[in-house]
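Reading through the structure tokens given below for one structure.
Of the protein chains in this complex, all but one are displayed in their positions.
Up next, subunit A:
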Amino acid sequence: MTPPATNFWRIAGMSYLQYVNRAAGSVRSALKEPMKSKLSAQGEFSYKASAWVDGTQMSKTEITSLSQAGK
């Protein structure tokens, strides 16, 4: 049995969800028009996240990309 290999994206410091979404984004960008512009919104999102410390809400941060999430 071959020894277990570590995934290349993990070595690059990505999480599985980041990898999956990057892959999906690459596939979408390889599409031809008009599907390309139609599906471009699938990778876009926005929300405001805030952590709570001792029952108090900290400042809100606008999250627009996956790399910003959870910070």
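Here is the rule we use: a residue touches a chain if its C-beta (ideal position, glycine included) is under 8 Å from a C-beta of that chain, and two chains touch if they have at least 3 such contacts; residues count from 1.
Just so we're on the same page, contacts and distances are computed from a predicted model.
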Options "26S proteasome complex subunit SEM1", "ATP synthase subunit gamma, mitochondrial", "Protein yipf3" or "Eukaryotic translation initiation factor 3 subunit I": UniProt name of the undisplayed chain: "ATP synthase subunit gamma, mitochondrial"
Contacts of subunit A with the absent chain, listed as residue ranges: 1, 4-7, 10, 15-18, 20-21, 24, 41-52, 54-55, 57, 60, 63, 65-66, 68-71
